[in-house]
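Of the protein chains in this complex, one is absent; all others appear in place.
Note that the chains take the letters A, B and C in the order they are written out, and that residue 1 is the start of every chain.
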Amino acid sequence: MNKTRLEAFSDGVLAIIITIMVLELKVPHETSIKALLILWPVFFSYLISFIYVGIYWGNHHHLLHTVHHVNGKIIWANMGLLFCLSLLPFTSAWMGENIPEKIPLMLYSINLAVCAVAFYFLQMCVLPQYKTTSKLIDAVKKQKTKGMISLGIYIAAAVVSFIMPWLSIILIIIPAILWVIPDKNIEEAFVEEHKE
Amino acid sequence: MNKTRLEAFSDGVLAIIITIMVLELKVPHETSIKALLILWPVFFSYLISFIYVGIYWGNHHHLLHTVHHVNGKIIWANMGLLFCLSLLPFTSAWMGENIPEKIPLMLYSINLAVCAVAFYFLQMCVLPQYKTTSKLIDAVKKQKTKGMISLGIYIAAAVVSFIMPWLSIILIIIPAILWVIPDKNIEEAFVEEHKE
Amino acid sequence: MNKTRLEAFSDGVLAIIITIMVLELKVPHETSIKALLILWPVFFSYLISFIYVGIYWGNHHHLLHTVHHVNGKIIWANMGLLFCLSLLPFTSAWMGENIPEKIPLMLYSINLAVCAVAFYFLQMCVLPQYKTTSKLIDAVKKQKTKGMISLGIYIAAAVVSFIMPWLSIILIIIPAILWVIPDKNIEEAFVEEHKE
Partner (left out) sequence: MNKTRLEAFSDGVLAIIITIMVLELKVPHETSIKALLILWPVFFSYLISFIYVGIYWGNHHHLLHTVHHVNGKIIWANMGLLFCLSLLPFTSAWMGENIPEKIPLMLYSINLAVCAVAFYFLQMCVLPQYKTTSKLIDAVKKQKTKGMISLGIYIAAAVVSFIMPWLSIILIIIPAILWVIPDKNIEEAFVEEHKE
């Protein structure tokens, strides 16, 4: 199976996940500024989830960029990742409506952790398929370390949510910032590859 | 009509079906673990429907891979399949909210059976279009048998739902497992084809 | 502007319109067969709208198949068509929940008529762009007549809805059947074109 349709399908699912989350933002009945401002936790959780899905979309693209054929394992590892990410609208909405409640914060952290594991698993299935060696592949491999650190932070956020919910929220934000900062390694590797 | 736009449209519809099902998971009003755990039947039916739509996406891709032009029959057989699959969010939600109620279980089984029939019908329309003979086409043809067995199990699940709902649930799960296990025949045929 | 992105965007919008309509089918609170059967009018209007969006997707593809570049007029005529079609989930749901009420039936007929006009307008913008003459273009041009007949039937359905709602429903169904029957002219023209 060639990867074109896998990418198209994944793009479609990710585009829908990232967009239906805005339905969480329920239109307030009143028209006061106050009625709008009390929505900030829901807005915050929409924003953070939007960023995370955006990050996964970027990383997903990087990971599959140099692969040509995908096997059954990759297809189902990819489905697993999409399934975990598709739960974000649910866990994100529950967290947003109840900030800073413990259990929803914990569930959201666990959801992020499960997504990180699913992505790690997809990396495990994809990386052996790389036949050439290039700077890009090295850069993608380096992402595994970044992924492990993020996973650690998500687990810490889940544990901490019971004692210090606000610290948990900070821990949820940190990996997003880490990933949004453009990765010089990957960009340089891409530029180099296209020069060749 | 070339198949590119047919595949793109089908991918879009399947991506939306698979994703809007998460809207079934209604955010609980309480923030206790208990409020979360009582959602397990809805979560289970989301998971099983996600897997089924994923399976159909894969099989759909395999089936159309070696066809170049599609006629009016194929377009409408494809529309029929998409329509049947588009009912899954509805039947899945009804089943999930009422497990182990008989009628919703029966309806979900019937929905799966109708999808299987629609896919069989699409196979009937597509297979005569194959002009070359390759291992891949043989592998796709072998899937018809697997499809027939699955259809039998769905019908059994529908019948059994009135007497033993839990057995019905097990019968619904079995074909999903059968299809998720990577199909060595198809993968080998694909690898071989791309070698040529 | 090349047409690839116009087609991709239109496919995306049509795929979403066709799929979100299933959200009209509200999960019943009870689990009886009776609770399911009273949904038939909603199911019927979902089915008929699904078929209509499917028809427009096919005709849209035929129309744009032989065009290479699209101008601002075509882009906005296309946007107009997508807007009219995007109202179908609303008018379809209102009709389905109230069959055989007069006003919803009238509104749905008007919606179909407006879509037909929008498609006619798109044809008017696209056809002068055809530079070559082929059987396909002749076949597409012949569709204009079919479109005019359909438009007449939709208007008749809107008028009749006040006196004989059930006749109005039949009039709504007829053009769908007319369009679903594969068009020999277009298919032959396609086959011929790809032979050349």
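Throughout what follows, contacts are C-beta pairs under 8 Å (C-beta built on N, C-alpha and C of every residue); 3 or more make two chains touch, one makes a residue touch a chain.
Treat the numbers as computed from the prediction; the structure is a model and nothing was measured.
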item	value
Identified contact with the non-displayed chain, of C:L87, C:V117, C:I155 or C:V180	C:L87
Chain A residues that touch the omitted chain in the full complex	7-8, 11-12, 14-16, 18-20, 22-23, 25, 27-28, 31-33, 36, 47, 50-51, 54, 57-58, 61-62, 65, 180, 182-183, 187, 190-191, 194
Hidden partner interface residues of chain C, rising order	1, 5, 8-9, 12-13, 15-17, 20, 23, 69, 71-73, 75-76, 79, 82-83, 86-87, 89-90, 93-94, 97-98, 101-104, 107
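What we mean here is this: only the chains that are shown with their structure count from here on.
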item	value
Copy-to-copy rotation for chain B and chain C - C-alpha atoms, rounded to a multiple of 5°	90
CA centroid of chain A to CA centroid of chain C, Å	37
Inter-centroid spacing, chain B versus chain A (mean Cα positions, whole Å)	26
Contacts with two or more other chains, residues of chain C listed in rising order	none
